[in-house]
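One structure coming up, written as structure tokens, with questions to follow.
What you see is the complex with one protein chain gone and the rest in place.
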Amino acid sequence: MTGGDIIEAVVKSLIIIVALLTAFAYMTLYERRILGRMQLRSGPNRVGPAGLLQPVADGVKLAFKQAITPRGVDKPLYLLAPAISVVTALSAFAVIPVGPTYNIFGRAIPFHLADFNVGLLFVLAMGSLGAYGIVLAGYASNNKYSLLGGLRAAAQLISYELALGLSLVGILMISGSLSLTAIVEGQARGLWYILVQPLAFVIYLISAIAETNRAPFDLVEAEQELVGGYHTEYTGLRFALFFMAEYINMVTVSALAATLFLGGWHGPFDLLSGPWWLLAKIILILTLYVVLRATLPRLRYDQLMRLGWHWLLPLALLNVVLTAIGITLLQ
Amino acid sequence: MLESYGPVLILILLSSALAALVLGLSSIMGPRGLGRGARDTYESGIIPTTSARQRFPVRFALLAMLFLVFDIEVIFFYPWAVIFRRLGLYGLIEMLLFIGLLFVGYIYAFKKGALNWE
């Protein structure tokens, strides 16, 4: 790598981090406002115009909370766990292309941090590593609710990862590449993959919601059952790291859904430039997250496992077979 | 080839720095001094009588093994899927065989009750 490349990578990394943190902050506000609207109340609207400074107030509040390390925790793991969560969440975004290549300052700048031939695997790998953060937090906390949350997380995350991974195989067969940029280009030339892989899209979406521990699959932190689950013993900014990781993961899986199924940064009209199209699609999927949370009760543990193993996994396999036969017949 | 991983490494380093910074800030900025019982772990307001480090059911380990088996299969799908178009009919038949075997394994696990949580 040349010096210019390194500078470019650093700048892009900082942009990704800042953008994701901002997305996290405003996603919390967006979620609370939408939930408020759906629940006959206004949501936070006092801090700043229309409540726009609420995330800042929340952040400041969390920063000035005491960091309590309970007795009997496994301290290195206890501190490592939130770090793992947030680092993996941030890193996963590295390979997602947010736009075409633009010319800025005389340099051809591609709008993604990295594009390598196993990009998709990298996102999945980072997602799997993120599970460690949650499981270790549950284990290290020396709290029974945390432990149960951690165990639930371990089982839930690995169960849905299978369906998630399998649901993407169909796309790989059509696009013939693991590079996300190539997949976006593939959709730009033909149809969006949601049209050719609708079943895969549904499986992906369900699995992604389960992988990010969001309602109705939020068993890992089920407030009414496990109080807070794995993050029961975390206070202040340490808790904020978990919270951050959860929301950033939501943004990442939404971005991935948009990239793989909804044409990425391409739009049907040239009204908006690339990154804005992607943002619009991400917001669409995030809104779905919020609507689901406001609408559905939580699944029970065994029901969650049954859905994953009895339904999603065989359906994902079926989707692979159907896609394979379909492609062969068309060739 | 490996060079394309460079930027990712930079992102990982920077986000690790962020995590370290936040963890550092958390111990600097908050108030100090602990009230009585503040360092007890939470168990609904009751002082825990037993540790949380206990044995947990073997079910979870079984599930992890099932996952390993299936996950390796899934990873095996990926390279096949990428070059599927080039393999043609041969690739299809081979993969159908593979999926068939996988499915037999799935049915076996299903019948054994390994996929039923209760």
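As written, the chains take the letters A and B, and residue 1 is the first residue of each chain.
Operating definition for what follows: contacts are C-beta pairs under 8 Å (C-beta built on N, C-alpha and C of every residue); 3 or more make two chains touch, one makes a residue touch a chain.
The rule is simple: contacts and distances are computed from a predicted model.
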Name the chain not shown, per its UniProt record: "Lipoprotein", "biotin carboxylase", "NADH-quinone oxidoreductase subunit D" or "Maltose/maltodextrin transport system permease protein"?
"NADH-quinone oxidoreductase subunit D"
Omitted chain touches shown chains A, B
For the chain left out of this view, which of A:Ala67, A:Ala154, A:Ala222 or A:Leu260 touches it?
A:Ala222
Could you list which residues of chain B touch the chain missing from the display?
43-46, 48-57, 59-60, 118
Residues of chain A in contact with the chain not shown
35, 38-41, 144-145, 148, 151-152, 215-216, 218-219, 222-227, 293-303
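Quick note on the criterion: only the chains that are shown with their structure count from here on.
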Any idea which chain A residues touch chain B in the complex?
1, 5-6, 8-10, 12-14, 16-17, 63-73, 79, 82-83, 86-87, 90-91, 94-95, 113-116, 121-122, 141-147, 151, 154-155, 158-159, 161-162, 165-166, 169-170, 172-173, 176-178, 227, 232-233, 235-238, 240-241, 301-302, 305-306, 309-310, 313-314, 317, 320-321, 324-325, 327-328, 331
Sort out for me which residues of chain B touch chain A in the complex.
3-8, 10-12, 14-16, 18-20, 22-23, 25-27, 29-32, 34, 38-44, 48, 51-54, 56, 60, 63-64, 67, 70-71, 74-75, 77-78, 81-85, 88-89, 91-92, 95-96, 99, 102-103, 106, 110, 115-118
